[in-house]
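Of the protein chains in this complex, one is absent; all others appear in place.
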Amino acid sequence: MYNAEWDIRVRYGETDRMGYVYYGNYAEYFEVARVEAMRVFGITYKDLEDNGILLPVYEYKVTFLKPAYYDDVLQIKTTIPAMPQASIEFHYQTFNSEGEMVNRAQTTLVFIDKESAKPVKAPEFFLEKLQTHF
Amino acid sequence: MYNAEWDIRVRYGETDRMGYVYYGNYAEYFEVARVEAMRVFGITYKDLEDNGILLPVYEYKVTFLKPAYYDDVLQIKTTIPAMPQASIEFHYQTFNSEGEMVNRAQTTLVFIDKESAKPVKAPEFFLEKLQTHF
Amino acid sequence: MYNAEWDIRVRYGETDRMGYVYYGNYAEYFEVARVEAMRVFGITYKDLEDNGILLPVYEYKVTFLKPAYYDDVLQIKTTIPAMPQASIEFHYQTFNSEGEMVNRAQTTLVFIDKESAKPVKAPEFFLEKLQTHF
Partner (left out) sequence: MYNAEWDIRVRYGETDRMGYVYYGNYAEYFEVARVEAMRVFGITYKDLEDNGILLPVYEYKVTFLKPAYYDDVLQIKTTIPAMPQASIEFHYQTFNSEGEMVNRAQTTLVFIDKESAKPVKAPEFFLEKLQTHF
């Protein structure tokens, strides 16, 4: 199991007229959280993509427990529960500054070869870097 | 069961550097789809909210089957599978112009009284209008 | 001078906690407005790009006169004031359903050859189609 944390401050344009962070904007927060989680164990998502591996989201599920508000600093705890094979799972828990859980989510992403547009196994260099944390 | 359809043309800013519609943007498409589905049976979401009933999303789940591209006209088929009580479910299927399913999703929204910020049952006028379609 | 009109309904996620359309979201509305204005005289922006011509924005200026709100249907009047050479100007006026001007804006876009990444003159087929409206 691999864990990482990332803080994101809510921007004005990310709120909606209810005064909450718009539910659609969390997908981008989780993308930032998983990219930063990967950066910590030595993988830059941009490099991955520049080296011909795309990692599009196949499934995304989120449960909203509490609203978040403008200017809140949200802490997102990201977990990779298992070593990836053809796909990789990320779990997320978002907390506000009172330590309350705002939501929990998970995404499944698949490794795709850019040229063939076909699914592939997770590349060796990816597995090697992640393995040291398991 | 209640069904409705809505077309959405993909905007340039909604694509990402993969050339696909960014996965986070579908949440907004589904929001448009369900609002337009409600408008057909006589409920304006804005009126609902102006009358003190908020309808925030509690759960959102989406499975991505195919990418969608800039300028595509996507057809979203929205279904309300059951009469709502304290919450309401919407199911979505998104199709491209070749009739291929791009993704399928579902959201669960809860009726909230704006003043008390407490969950409430679906308002009578809402149920009456929807009932005629069941 | 070439004129076109396009209606856009404000989405929930495009509002902010002030209850207004977030000021940053109008850029996307104007992009939709100019793409649809071009479609009317026979140019699909997607085709342009697929044929190796990019049209990035060089300058964008907007003056906000009134807020717009959730579910408003905004009418955007787009004008191309002059035949383009190396760049093309679009002027926009946004009106709400009461006919009040919400904002006015202008963008200057430059024709760029995708391969060389250099500025080029507006392509002949573009000029020919637009010319008939001048």
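For reference, chains read A, B and C in written order, and residue numbers begin at 1 within each chain.
Assume a contact is a pair of C-beta atoms (placed from the backbone, for glycine too) under 8 Å apart; a residue touches a chain by one contact, two chains touch by 3 or more.
For clarity, every value in this text was computed on a predicted model and none was experimentally measured.
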Not-displayed chain touches, in the whole complex, chains A, B, C
Residue numbers in subunit B that touch the chain omitted from display | 12-13, 15-19, 22, 24-25, 69-70
Listed in rising order, the subunit C residues that touch the chain left out are 18, 20, 22-28, 31, 49, 54, 56-64, 67
Logged for subunit A, residues touching the omitted partner chain are 11-13, 27-28, 31-32, 35, 44-46, 70-71
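Convention: only the chains that are shown with their structure count from here on.
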Pair of chains with maximal C-beta contact number | A-B
Averaged-CA centre spacing for the pair subunit B and subunit A, given as whole angstrom = 24
Could you put a whole-Å number on the gap between the CA centroids of subunit B and subunit C?
-> 28
Where subunit B touches two or more other chains at once, by residue number = 27-28, 31
